[in-house]
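Structure first, then comments.
Only one protein chain is missing from this complex, and each of the others stays in its spot.
This part shows chain A:
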Amino acid sequence: MPAQSIWTLLSWGPDGWSDDIASGVLVTIVLALATLPIGLTIGFFVAFAKQHEEPSLRLAANIYTTVFRGLPELVTLFLFFFGMPLLLQYIVRLFNPNATIDVNSFIAGMIVLSLIFSSYASEVFLSAFRAIPKGQYEGGYAIGLGKWQTMRLIILPQLIRIAFPGLENCWLSLLKDTSLVSVVNLAETLRQSGVAARVTKHAFLFYSVAALIFLALAILSSIATGQILRHLGRRAVR
């Protein structure tokens, strides 16, 4: 095989690897974006339960965060990726003895990342909940809003503004954690770069490319969150 120049390797098309890596980047972004709403929702409800007056709710929520913040991400991922098919198969076989279950690595990754993201996000939401004075709730009830309405119309808008910087950090670590799903063969950025590295024997080049891509994604997200923050700030002033 003739020695290929770096630019051929990085070109778009059959000789280069840019198109393969770009498809990986797309998977990374889709995975992170698909995880975000699920993680935010679970995180919000876990934080809600953590500051509730009912002790059993607090206990359940605390167990949740203890477990998913205490386990290494990789262990959680492997437990789900290998354990969930077994469990599902066991349950499904009760009804249909011949069924086989395969867990898609994208879905497994999404579930695991949501669990991890939500347990970190819940801490952020919790401190935001604590920063909102009790009078805000009382004011809501005083003007005749119900519990849910108070939450939605009065607490939530303030909560998001307070929690935003913390959530930005959670998002950045989510973006980095997506690389772990490459270990269970999801064709995302790192996996595709790894394939390119192995085939071309230019490991340093392709892993540097992967690192730069993650760096670029981080920079892009800080620009985007800066815009959103400015927007939120403008609304607060009015």
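Quick note on the criterion: a contact is a pair of C-beta atoms (placed from the backbone, for glycine too) under 8 Å apart; a residue touches a chain by one contact, two chains touch by 3 or more; residues count from 1.
Criterion: contacts and distances are computed from a predicted model.
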Query - Protein name, per the UniProt record, of whichever chain is missing from view ("Amino acid ABC transporter permease", "Lipoprotein", "Heme exporter protein C" or "Phosphocarrier protein HPr") - result: "Amino acid ABC transporter permease"
**Report entry** Sole residue of A:59, A:99 or A:199 that reaches the chain not shown, by the stated touch rule
**Finding:** A:59
Query raised in the report: Which one, A:185, A:208 or A:227, makes contact with the chain that was left out?
Result: A:208
Report summary line: Only one of A:67, A:99 or A:142 touches the unshown chain, namely A:67
Query raised in the report: For chain A, which residues touch the unseen chain?
Result: 49, 52-61, 63, 66-67, 69-76, 78-79, 82-83, 86, 172, 176-177, 179-180, 182-183, 190, 194, 197, 201-204, 207-208, 210-211, 214-215, 218-219
